[in-house]
Structures are given as structure tokens and as C-alpha cells.
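Structure, as C-alpha cells:
Of the protein chains in this complex, all but one are displayed in their positions.
All chains are identified by letter, namely A, B and C, in their written order; residue positions are counted from 1 within each chain.
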Amino acid sequence: MKRRLIASAAAALITLSTAAYADVVKFGIIAPFSGPFAVWGKQFKDSVEAFQKLNGKSVNGHEIQIIWRDEGAGDASKSRQFAEELILREKVNVLGGFALTPDALAVSEVISESKTPTIILNAATSIVTRKSPYFLRVSMTVAQYVSPLGGWAVQNGIKSIYTMVSDYAPGIDAQDEFLSGFEKAGGKVLGKDRVPLNVTDFAPYMERALQSKADGLFIFAPAGAPSVAMVREFERRGLKAAGMKLLGTGEMQEIFLPSFGDSILGAISSTHYTESNQRPENIAFRKALTEVAGKDAVPDMASIAVWDALGLVYETVKALGPKFTGDQAIDFMKSKTINSPRGPISWDPKERDIIQNVYIREVKKVDGKLINVDLATYEKVRDPWKDNHPDAK
Amino acid sequence: MNVAADNILTVRGLCKNFGALAVTQQVDLDLARGARIGLIGPNGAGKTTLVNLLTGMLSSDAGTIVIDGHHIEKAKPETRVRHGLVRTHQINTLLMETSVRDNVAIAVAERQNYAWRMLRYGPQWRACLDEAQHYLEEMRIGHAGDRRVSELPYGEQRLLEIAIGLSLKPRILLLDEPGAGIPSTEAHIIHEALESLPPDIAILLIEHDMDLVFKFAREIVVLVLGRVLTRDVPANISSNAEVRSVYLGRSVV
Amino acid sequence: MTNQQQATTQQQILAPAAMSRPFSPAMLWHLLPWVIALIFFFVGDGYHSLGTNILVMILFALSLDLALGYAGIITLGHAAFFGAGAYAAGIFAIHFNADPVLGLLAATAIAGLLGLLTGMLILHTRGETLLMLTLAIAAIFYEIANHARWLTGGDDGLSGIRVTPVFGLFRFDLWGKTAFLYALSVLFIWFIIAALVVRSPFGRSLDGIRQNTKRMRAIGTPVWWRLVAMYSLSAAMAGSAGALTAQSTRLVGLSTLELLTSGIVAVMLVLGGERRLYGAFIGAAIYVVVQDFAGSISPFIWMFVIGFLLIIIVLFFEGGLMGIIDSVVAKLKGKADASGQTGKRT
Partner (left out) sequence: MQALTILLDGISYGMVLFIISVGLTVTMGLMRVVNLAHGAFAMIGGYIATVLVLQAGVPFLLSALIAAVVAGALGGLAELTVYRPLYRKGELPQVLLTIGLCFVVIAGLTLFVGATPLPAIVPASLDRMVDIGFRSYPAYRLFLIVVGAVLAFIVWLIVERSLFGARLRAAVDDPQMARAVGMNVNRMFTVTFIGGCALAGFGGAIGAGVLPLEPFYALRYLVYFLIVVAVGGMGSFRGSLVAALAIGIVDTAGRYIVPQFGGFLLYVLVFGLLLWRPNGLLPPKSVA
């Protein structure tokens, strides 16, 4: 437990050295730094450093201290264990993190009982925020960022579709949400495939999609090996050559584009953050990030989520001072509207879920670099699942 | 077919083929209570195969094996042991990491049906240990009970092998080369041990050491190319021309 | 019989066989893990979940020690039973009864039954084939849990598990103190059972099967049945560990069934030393604590550390950490004494 000793000793020193009225506000973040999802942890950390570089490490003299915990390879019980430890031992004022939905669900009891405001930095299943009144989401829900895509596709000439999603909860949510919009707009569904998570040879699935002769293929796969292999096979098997449009979501984040190579050109995706957008907030964000993490650093959904979460925490301390109750913090946060690098974001006061723009983008080559270019913007998109399921628990 | 009244083991027409190779052909064998039979034959005659067929380590293609009126040719090895058909091994198959006494006690526990006991086994296991010590002493290695088998001299390991066989209270004991690998200066130890075996057990001794066989056996069965060549008293065997020619290396079949 | 043996005999009449040797001060060492656990209970605020997690992994590793260590059943699929126990306990609590002890018993029984059924199928085989079959079973269990979303929650995990107070008296508090003591009690009971079983005629016959199957056949041991029995017992125990994790975290994820989980528990066991019972204690505790520590320094340092540790232990320290401790103790005691201990390992 040495590192914790060092951490608390360091914290104690800092407390002593600053003026007597200064306090330390602790923000504990539980995220994967090892295992298959290690990228998330790295992106979180870079973004936090960038934020603190730009905005300083304290608010009104109160130090904002980030305490990290590595939850490893998707082990939800670890997540709960660290939450307890951070709340009881470290006495964190705000908790955050959670790459996957089970990680977030695992802490709901603990944060409810201890009334700890908890900011969800990724976990994207709609129901999560209903599991505790102290959850607040700054990322997105799958249903939210998929919802406009189906309608957009039909309006833009994609009249028939084949869907291919990884066989896990987010994949199925994405498929259902996409198809509901697509069918409502009058599109025709020619086939639905669910691909087991461990599959990386997509030849048979792509062959089925090719034979369906649909106008478009909607995919949803976890970032990493599965989505990379999916897109490569899409190109290689000639679906693209046959004129089929590739539609997706998080797979086409800028950070992953180099893994695909040029085969990804022309792919359509819908998400809540276009990395290359030209808002002044985004330019400042990317500049700070490259200063911290090198010139090749590319922000993604993780970076933007933690960036805005820190923004919320800083605002909270500015308004409420270093000492606040969980209820005060959550009430304050959910009433804010923030000019995020992704665009304006606010929260549904009842659900504590984020309301934000969703962008439809296309992968293009600009100055020899693959980036996403906005085609359409849907403003202030709420989580449709919650509106459709007002009473689900 | 004539079967002697006090026959404990009766084998008729036992056959085994490995592919096209017939390793055991129409073997008949009778063992009476307390018999002392030697089984000899040149290398590759199928002696060990025969033992494996009798004990059920190999399944036979044809033929019957009867112990005391029970047909056991289809039975599993462990069932045959329960019928009193017990063997010792040519090469050591002792539990090398276990103590000498435990090696025997495990066998005793198996025979006593204690070996399924997981909890509350204190008195039973103690009884097994006591009985094990008794067999060790019978084989004159009672002093070595606490030692690990791997620390035991080779000759004493061979005696332990026999002690384990005895501890199963066999009616028929198949001794597969008990003297193998023992320097000739120590061969008498094995002989003495064999002589001290309980008289009511029928014993089939498979051995290369002719001295030992001729000293111990009252009758000798000669196996050649999977067939029984002849069965006779030692004196006649040693003068049998056919047997001699086999051992001189010429084929007789 | 020597005097010592007679003394042993008299002791055995009075005490269960596991504690059958005459009392000596060295035996107080057996109290050490339990004393540490109790001290931890009083001073470990904020770490009780970590502690419970360690206890669960100890129990899981102990179960593997029975199957793999003592019986020599080479398996890389033990997570199948851990996960089955966890899901069984969770589903039982949600749909039938939230009593933790009933849930634990049900999960243990179900895991044991699954061990029995799969064991009967696969324990004819040995070595690499057996290894592959255990892998395949765990993979099939995983796919079932992944597909039966309506029952298991699939990839989102099983949540909403309720747990009533233990015996209607001790509520599972938020900070995991009750859960810790509960897990400790379950571990203690299983440890006593394991300690008795490995010294029993049954356990010794399995030790024999591991050393030499042919020998055991020759003394009339029904090898297959015996292996199936031990495998089921071990599966039941792994199921208990799974149930504990389900009840203490009120959550079951697919990761409980993963290949990596099977691998990690084997690593823990070998790290501590197999066929030593306490090896599971040391291995699981060190693994969890060091992972907690090293993992935070750098993402992949932990994999380096554990990888190198495994290589070094296998090449130079067979018997794991307990093996090192044993040899140090033996040296301290002096050679004469040490050689007297032959064949009696704890």
C-alpha cells in the first residue's frame, strides 16, 4: 500500500503548505489502465493532464487532486472494491470513471449510501443513471448517439440495410435503436447478424451482407480488433466496391482511423463528438492535449468525457467551495450548461443524463490525414430509451 | 474339459491380437489353491501381455477367465482385484513421493472399502497403518515404514511391491519379474521373501532369472509366441528338448 | 510400534485426524492466517472488499489445489464452476430466496453437480486432451451465459442481487465488514474439509492416482470414479467461491467464466505452491495485493512482473513460495529433523 502512503503524505504536505483556509478536493477516477481496454485509461490520463495544464491544479486556492485506480480487464467487482476504498479511505469528494456498464452498475449501492456524486465517463447503457440518484453522465448513451442515424440514412438514399453487431448488450441496443429510426423513415431491413465477441474473421458475415445487396451496412463492434477486422473485410470482400455504404458509430473515431487505412474512406458514423471540429473550445482542447501527450495525440470520446467532467468539478468548487454534500453537487452539476469542445452540453434534471448534439460524419482524407467531416448536426438530442421507457428501473 | 475341483483360476482359449499380430493365442491355464507356477518364455513370448489380459489392463478378444466360478474376462481391473486376482509390476510403479507405510496402507484401505472415506476416518486409517506395518514386517522391511519410497534401496522397493500385493489379501498373486534389476548377490532376498508367502495363495511367477524360477516353482509353464508350449515340473522342463531349442534362439513353431 | 506412534494413536482417538499429530508449539503456525484475517477485520476499514476478494480467491485456489494439485487433474477451465456458482447464487437470490446461506448451498450444489456431469464425461482422458476438454467446457459455459441474456444479463452482468442478513441476524453492511466475516467463515469451513479430505484414505488414494495411475488400478482403485468424486468436490468448492463473490459484490459478470480467470487462479496456486493448502492462501493474497500495487505504477508492468515471476518460480522454485518457506524452515530446524519429516507434507 506504499503508493497510497506516498499519495496521502503528499496530499498532507500540500495541505500544510497552502494557506489554512485552502482545502483539497479529491476526484477519484476508476478506469482500466491494463487489459484489453487500457486505451481508455491512457486517454483519460492524458486529457486530465491537459486540462490541469490549461486551467491550473487548483480552484480559488483549493487543490483539485485526481486519484486513479486501475480496474483492469473488465472486472466489475474490482470497480466496487475501489469505490469503497476511495470513499472510505481517501474520502474523495467526487467519484468518476467506468469504461463499461457493469463497472458503473457495481458502484451504485455504494454511492447511494455514501451520497457521493459520481460522474460516468463512458459506460453507455441507458439505464445506468436510474440506478442511483448520485450518478451523472458526461459521456453518452448508445441509444442517444445512434438515434438520428437511421432516419438520416433513409433521407440520404440508403433505402435498404443489413446490420452486423457484436453480440453483447451495447451491440443489440445499437441495432434496435438504429432499426427503429430506419424503419420509421421507411427503410427496408434485409438482414440482421449478431457476431460473437471473440470472432475476428468476418468473411462469412460479410459474404451474407454482400449477398443481401443492401444499400448500406450498419455495424457496431467494440473498438479494437473486432471493428478493425470488420471494416477491413468490408473493403476486401468488395462490399464497398459494390456500392454499399458503411454506417457505424464509435468505430470510426479519429484515433482508430489509421488502423483501418484507406479502406475506411467514405464510411458514415454518428457520434456526439467530431474530433476535428473547429469550435474554439475544441482547438484549445486539442492544443493542450498535444502539448501534454505529443503531436500525434488524438482525442476521443474518453478524452472529451473526462475533460468535461473536470470542467464540472472545477465549476462546482468555484460555486460551492471545497466542502459540499453530494446532493448539493449533483443539483449544481445537472443545472449547468457547458460549452464543451464537442458543442453545448446540458443535463436532463430528472434523469441526470446528458443532452448533447449528435453529428453525422463521413471519413475523408484532408491533407493526407484521415479525419471525420460533419455532414449533419442533430441538436440537443436526449436519450431516447429513457423517453420510451419512463418507468424502467 | 476337465477342471480340477480346487482350481481357483481357470483360463480357457484366451486370445489377443494387435492388428495382424496374434500376441496371445488360445491360452489355457489352471491355477490350484496354493499353486506355485513359474511362467517362462523368451523375449516377446507374450508373458506380460498375458498378465495384462488376466488383470484386465488389456481386454481380451476371446476366451474366458474364471475365478471361483465368477466370469471376470469382461470385468474392470479393480473388480478383478476384488475377486482376489492381484499382480505386482515388473518396473516400479510405487508412489515414490509417499512414505513406505502409506504405500501399503493405501492398498489396505482400498481392500477394506475405506478408500471412499473423506471425513471421520481416524480409527480406520490407523487400522490400515497397523496392518500395513504387519505386511512390511512380513517382507522384512518394517524398519523403513516412515521413509519416502524414493529413498529406499532398489531391492527393498521390490519387496515393498510384494508387500502391497500381499496386503490386498490375494487368492492369486501374479508376480511380474520380482527379481528384475536386482544384483545377483541380493537375489536371495527375493527368494526368501517368496518362500515366506502364505501357502494358500496361488502364485504365478513370471521371471527371467531361471535360478529363481526353478528354485521356487513346483510347475513351470512355457510360453512361446503367445502359445502355451508345455507345462511340467521343473525337472522335466530343463530336460525338454523343445524348450531348450527355444532358449537357444531357434524357432520351434 | 514406537512410542511416538503410540502417542499418535492415542491422540487420534480424541481429535479428528487432521490434528492427529501430538501438539507442538509449531502447530500454532496454523493459527497465523486466521489471526491475520481477524486483525485485518478490525484495522482494514476501506479495504474489506479487497480482503473479501482475497478470501474468495483463496477459496477458489484451494479448490483448484484439490483437483489439480492433489488429484493431478490438469485443468484450465475451473472458472466454469466458479462462474456457475456465482450465477447460480445470483439467480437464486433474485428469483427464489435472498437468504445468503441457502443461496450459497444451492450454488455449491449446482456447481458440484456440474462438476459431476462434466467430470464423468471428460475424466477418461488425460494430459493435453483433458486440458483441451476443460478449456472447451469453460468456453461453452461462457457462451451459454452470454446468450442466456434473459437469465444472466449477458454482457451487462447480473445485477439486482438481494441478500438478506446472514441467519437473519447479520446484515450485509455497505462497507463489506459482514461480507468479510461471512467469507472468512465459509473459507474456514472449506479449509477444514479440505485439510481432512487430503489426509483421508480418499485423498491419499487420489494422491496415488496423480503419482501413478497404473499402480492404483493394480490395487483395485476405481480410478475414474475417484477422480470424478474429487473433481465434483473441487467444483462444489469453486462454486462456493463464486457464490461468495456474487453475494459480497451483489454482481456477477461474464469475466467470472473467462479463460483468463482460470489461468489466474492456476497462477495463484503455483505462486503459493500446490499440494500445500496454505499455498493457495499465500499465492492468492500476494497476487491480489501485488496486482493492486504494481498495476497502478504502469499499465503493463504488472504483466511483466507476473510473467517473469512465473518463469522464475517454475524454473528455480518448484513448490512456489510455500516451498521456499518450507525449505527455510527446514534449514532452521537442522537437517536431522528435516529428514524425519519425509513424506509428510502439509
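Keep in mind that, in the parts below, a residue touches a chain if its C-beta (ideal position, glycine included) is under 8 Å from a C-beta of that chain, and two chains touch if they have at least 3 such contacts.
It should be emphasised that the depicted structure is a prediction, and the values quoted were computed from it without experimental measurement.
Within the full complex, the chain left out of the display is in contact with A, C.
Of the listed positions C:A266, C:V288 or C:L321, the one in contact with the omitted chain in the full complex is C:A266. Checked against the hidden chain, the listed residues A:K45, A:R69, A:R232 or A:H272 yield one contact partner: A:R232. Interface note: of A:V199, A:I355 or A:L375, the residue touching the hidden chain in the full complex is A:V199.
Among the residues A:N55, A:S112 or A:S263, only A:S263 touches the chain that is left out of the figure. When you scan A:R208, A:R279, A:K364 or A:H389 for touch with the missing chain, the hit is A:R208. Taking the complete complex into account, residues 36, 38-39, 42, 167, 193-196, 198-201, 203-205, 207-208, 211, 224-225, 228-229, 232, 235-238, 241, 255-256, 258-261, 263 of subunit A touch the chain not shown.
Contact between subunit C and the unshown chain involves residues 68, 74, 76, 121-122, 124-125, 127-129, 131-133, 135-137, 139-140, 143, 146-147, 259-260, 263, 266-267, 270, 274, 299-304, 306-311, 313-315, 318.
What we mean here is this: only the chains that are shown with their structure count from here on.
Among the other chains, the CA centroid farthest from that of subunit B is the one of A.
With each centre defined as the average position of its C-alpha atoms, the distance from subunit A to subunit C rounds to 38 Å. The part of subunit C that touches subunit A in the complex is made up of residues 45-50, 53, 143, 146-147, 149, 154-157, 159, 174-176, 245, 248-251, 253, 255, 260, 291, 293, 295-300, 302-303.
By the touch criterion stated above, subunit A contacts subunit C in their complex at residues 1-3, 33-34, 38, 41-42, 68-70, 72-78, 80-81, 84-85, 87-89, 101-102, 105-106, 109-110, 113-114, 125, 167-170, 196-197. Residues of subunit C that touch subunit B in their complex: 1, 9, 12-13, 16-17, 20, 193, 196-197, 200-205, 207-208, 211-212, 214-215, 217-223, 226, 229, 233, 340, 342-344.
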